[in-house]
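Dropping a structure here in structure tokens format, bear with me for questions.
For this view, one protein chain was removed and the others were kept in their places.
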Amino acid sequence: MLLQIKNLKINYKSDNSLLEVVRGVDLVINQGECVSLIGESGCGKTTIGLGITKLIPERKGNISSGEILFEDKDILKLNPEELRDIRGGKISYVFQEPFSSLNPVFTIYEQIKESLKEKDDVDNHIAEILKSVGLEKIIGRKNTYPHELSGGMQQRVVIGMAIASKPGLIILDEPTTALDVTVQRQILDLITELKNKMNLSILFISHDLRIVFNIADNINIMYAGKIVEAGPKEKIVSNPSHPYTMGLIDSIPSFENRKELFNAIEGRAPLFSELPDGCKFYPRCKFKIDRCAEKEPELENVSGGHVSRCIRIKELKSDGIIKDR
Amino acid sequence: MGKYILKRIIGLIGLLLGITIITFAVIHIAPGKPTDLEAQFNPKVSMEARERIAHLYGLDKPLHVQYIEWLKRFARFDFGISFMDSRPVAQKILERIPITLTIELVSIILILLIGIPIGVTSAVKEGSFYDRFMTVFVFIGFAVPTFWLSLILMDFIGVRWGALPISGIKSLEFEKFGNFEKIIDVSRHLVLPVFVSAFGGLAGISRYMRSSMLHVLKQDYIRTARAKGLAEKEVLYKHALKNAFLPVVTILGLSVPGLIGGSVIFESIFSIPGMGRLFYESVMARDYPVIMGVLVIGAILTLLGNLLADISYAAVDPRIKLEG
Partner (left out) sequence: MNKLTLFGLCIVGFFIIIAVFAPMIAPYNPGQIDIENILTAPSGSHIFGTDSLGRDLFSRMVYGTRISLMVGFIAVGIAAMIGIALGAIAGYYGKWIGAVIMRFIDVMLCFPTFFLILAVIALLEPSIINIMIIIGATSWMGIARLIRAEIISLKERDFIYAERAIGASDLRIIVRHLIPNAMAPVLVSITLGIAGAILVESSLSFLGIGVQPPTPSWGNILSEGKAVMGAGWWMMLFPGLAIFITVLGYNLLGEGIREKLLR
């Protein structure tokens, strides 16, 4: 186990009150694994990503409890120096907007240099990195600034910065969402290639199942601050075991079956200030019964390594209401 | 970069033209002819004499002709002769510019040295007691009228305490001083005027720096810098500061006219022989050639200040370089 998150709870400050937006999340990432975290915007997935290295600004929120074990040490208990060693060194990030992630007044070279661990033979190291992210064109052009590059190229730079220190874990938060569709494909391929070449572990945060489908080994579905279903990719996709997951899969427009209307999930994600008792998906669920609203369900085993927070799933499947795909 | 400067300078010509037109218009707002004042002092001046003077100054020609002629002379740096003491206007202004400019420059340096750190640290410590204290302090700085501040300082430090001189730029015994003592003497005379001049500008710059820094600190690239594991100091003073400083440079350029305008007050109060006081005296005496000269020179200085600010901005912000 490279990273193990245990019962992580994170609060956000909102208008003088504290809202719990991550309400007890467990996550495990093994060496060489790509674990994905899927959810709608506002479900808390980005917060978890930032929380792993305590990147949430004090005035915005705080981690209230839990453990984050990285290489067997609890990140939450590290002193600032040790924390800084991990950030950018052993755990690095790729965020959504490549342009705003790069400092406009410094050159690409300068910014990649900052990510390097070795302070000697800098030019060669940078050249290597640029090559491995497909930016051979920029090698040697030391005066290139972020605004001179296209979105795709900028994201390659950001990825380059992330791998510069040969990290153990890279956290990607919607890395392709802000890019053109054709470029998305290229970047995803690049990430896959790097993962295989460098035996990286990846936490891939996204709202879109399709994007992570090829690269992920495990999928974690998040809703209203908790994981509602988790397991190996194949099992989740062929045997989705939570109404929310099923809704996500169904809402993916099918290219072949274009006569179908969109199957959006009815309703909206709840506000953290107005979470209902019991199952949080209750208001939008097609299969709800009264018992669902009484108590928030725990994660139950569906099959080996595949868990779900729906209390009805076993019965719905055995009754044939929900079929395997 | 060179193309950028060239383009700006060409744009300046249009502005210069506009400046001269406005200056000319301002003078001719006043009812009556400029020569009336001279004539007023001497009731015996006859109608013919007045007409002769008017003819001498070209005042009997139609306005647009007067403007063109004035403009032609102006382009040759011939600003005419002062009504008050018949000395060339250009010379009078030239004598005064160095003093005013010195005070302005030292003010600007002070403003930068003090205002920027205050703004940056207030932003970094947003919401703290320090920040709120500085905010109050800054607002007070904005609101204090320069002439009141000058008077109070003059009264307490100058008259009652006697620590600093309050009038002119040299003491009476100036000539007897050695070179080093001369410098000290002038400096002592300039302390209060510079302080007064810088006071309001300090408030403005620190406030602006603070909001610029706050804005930058919210940007994604600051998050990236922290995610890279950079030390907080590096994040703040390398990544954030350079970005936050950019708009402040422009503001500095824009504060030049304010500083020049403000010189009228403290130069009058502290009897500093600078451009501001010259302007005030000429205005009171209806000395039109000097008034026009100072107006135009003042505007030109402002233009130069803005140009300098723009060039500095372009030099620092890589995004601008390419726009040539």
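Per-chain numbering from 1; labels A and B assigned in written order.
Everything below uses one rule, namely that a contact is a pair of C-beta atoms (placed from the backbone, for glycine too) under 8 Å apart; a residue touches a chain by one contact, two chains touch by 3 or more.
Remember, it's a predicted structure, so these values are computed and weren't measured experimentally.
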item: Touching partners, among the displayed chains, of the absent chain; value: B
item: Which of B:89, B:213 or B:295 contacts the chain that the document leaves out; value: B:295
item: Per the touch definition above, residue among B:88, B:258 or B:273 touching the missing chain; value: B:258
item: Chain B, residues in touch with the chain not shown (by the definition above); value: 14-15, 18-19, 21-22, 26-27, 29-31, 135-136, 139-140, 142-148, 151-152, 154-155, 159, 257-258, 260-262, 264-265, 268-269, 279-280, 283-284, 286, 291, 294-295, 298-299, 302-303, 306
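By our rule, only the chains that are shown with their structure count from here on.
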item: Rounded Å distance between chain A and chain B, as computed from the means of their C-alpha atoms; value: 55
item: Residue ranges of chain B touching chain A (in the complex, touch as defined); value: 126-127, 219-221, 223-231, 239, 242-243, 246, 316-319, 322
item: Contact footprint of chain B on chain A as seen in their complex; value: 53, 55, 59, 84-89, 92-93, 95, 97, 100-107, 114-115, 145, 147-148, 158, 161
